[in-house]
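Structure below; questions to follow.
For this depiction, one protein chain was excluded, whereas all remaining protein chains were kept in their positions.
Each chain carries a letter (A and B) given by its place in the written order, and its residues are counted from 1.
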Amino acid sequence: MEQQPILTVNKLNIDVSTPHGVTQVVRDVSFKIEAGKVFGFVGESGSGKTMTCMSLLNLLPGEAKVVKGSIKFRNKDILNCSAKDMRKARGSEIAMIMQNPMTAFNPVRTIGRHFIETLKTHLPITKQQARTMAIAYLEKADLPNPENLLKQYPFQLSGGMLQRVMIAITMSLNPSILIADEPTTALDATNQLQILQQLNWLRKEYDTGILLVSHDLGVIAQLADEVAVMYGGYIVEKAPVFKLFNRPMHPYTRVLLESRLGLTRRKIKSVQRVSVSSPNLINKENTCPFFERCEDADHTCVNDNLELKECEKDHLVRCVKSG
Amino acid sequence: MGWFIVKRLTSLIPILFGISLITFILLHLTPGDPAVAYLRASHIPPADETVAALRVELGLDKPLYVQYVEWLGKVVQLDLGMSYVSKKSVWDEIMLHFFPTVQLTLASCILIVVVSLPIGIMSAIYKGKLIDQFSRIIAFVSVSMPAFWFGFLLIYFLSVKLDLFPVLGRGTFAHLVLPSLTLSFAYIGTYMRLLRASVLENLNEPFVMYARARGLRERLIVSRHLLKKSLLPLVTGLGMSLGNMLSGAVIVETVFAWPGMGQLFVTSILTRDYPMIQGCLLFMGVIFVVCNLLVDLAYSFLDPRIRWEGEK
């Protein structure tokens, strides 16, 4: 059953200007998010995941700029819509939950103020109505004693609770897209599971499309329907989650999967094979970003076109050797 | 909150004790005999028997610790002795000069906040733009400018040449303008930059990003989120400066012949009026400490984290 995607990103390119030159942090990134589906982004830090997320909200930092490509939300062109429209869409249409819940809230303002100001920004309601609503949604997010919670300051709560508060704020405005940037990274294992369950419930209950960003393959495997592996600003492989895990095609994906510490004692040879140097992103046109670290690299990898090719149905790989 | 205040108040006791000790010892560092100094200040030739009689009268013949205890006992009753020069009660003189200083300080504080707050915030938001460059230059000049010179420049150009304000003294509201402008100028530069740095630091905090991601209006983010958090260092600094200014803007008061604490202090130094020096120093020390206490309270009011720590 083909569905109309809510969010379509097409050939997105983002440059960041630094004192040392222009860095190409996101290259030729395309993906779609459908209602009620979870799209996963995996990759190491610096692979361009967070920049992609920020561009979806049109909230790139000053030194970063979208140089090519388009982002379409329903029928709206995100990159070219007015600042006012964009502001209104944030939170209510496209919501985000932050990486580190402990720093995402203003330490000198209570949870209640955070919640109520968000509701009042997007809905024509009174403060009292907003309060009642906040309490209802905090309850839905399994938070105990919500009335008391509203009076508390962020530093009085645990990371897991704050993360659930963020989810509650998100739910209350019923956005069609939720961007979750490393939502579980700062949490311990039990809290991680609860948050993932809540995200899962959110997409089933509200049909929210979720963009889940993580460097943790376990998190992705739990929740995502489709996965994109990012490396050096490129999507190097994109496939439905089971295909990717069962038959990884890009050398980097294979390294990533192998480097996971399994429960069995396997040799760690495969990890040692990968040199530690990070990819050089400055002024590299059309060379495979993984070239320097790749086991299978040879002369055919240089100067070839780097298209994302469909190797089997819905399974796309950006490697000269695949297919 | 209540506990926090009690705790802070008890921590004041050793400091106040230290202040009184230092003030007392300072006077006894005086080269020469205080009794001789007293006679000189009163234009009486210091003959041996007059000095001896005066030593008994002033209690200078007793051991030092007895003198200290007796002095402290009087200080607690607000008896700071009598001026060698004017022969009036030191406490009364201080009270007479304290109000003009309070007036000057408050006017300067208002100026500082009114000027440095908007410019500081704007130069952070428009970092590197014209207003930022402008505030940088102002800040640099203001911390490098000798206050007495700046005061004279203001007098020369605005009072003498343009005849906009009265030159010296205290009286009408117009008298207040130039002294408070001079006094606040040095602080304005500092706080403008302090506020800018504070806002810049907070602008990069994730909570600002999250506020934007929730779709809050930019004006709301600045006024509700950035302002309150960025004000914290300003409050600390301003409180310290408040203590400094209240305990006598010595130079500014001298330049403008403003009859405040600073002038009283300088006059007493120049006339070697030791009880007055001692009384002023003690009074200023206490004012300074009390101001710091108020800052701490204000800080804990603004920053719930401190309040919470205090209650634990």
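To be clear about the criterion, contacts are C-beta pairs under 8 Å (C-beta built on N, C-alpha and C of every residue); 3 or more make two chains touch, one makes a residue touch a chain.
Convention: contacts and distances are computed from a predicted model.
Not shown: a single chain whose UniProt protein name, out of "Aspartyl/glutamyl-tRNA(Asn/Gln) amidotransferase subunit C", "Cbb3-type cytochrome c oxidase subunit", "ABC transporter permease subunit" or "Heavy metal response regulator transcription factor", is "ABC transporter permease subunit".
Of the candidate positions B:72, B:160 or B:174, contact with the unshown chain belongs to B:160. In the full complex, subunit B contacts the hidden chain through residues 14-15, 18-19, 21-22, 26-27, 29-31, 128, 140-141, 143-149, 152-153, 155-156, 160, 243-244, 247-248, 250-251, 254, 265-266, 268-270, 272, 274, 277, 280-281, 284-285, 288-289, 292.
By definition in this document, only the chains that are shown with their structure count from here on.
Centroids built from CA atoms put subunit B at 53 Å from subunit A. On the side of subunit A, the complex with subunit B involves touching residues 57, 59, 87-92, 95-96, 98-100, 103-110, 113, 117-118, 121-122, 153, 155-156, 166, 169. Across the interface of their complex, subunit A is touched by residues 205-207, 209-218, 220, 224-225, 228-229, 232, 302-305, 308 of subunit B.
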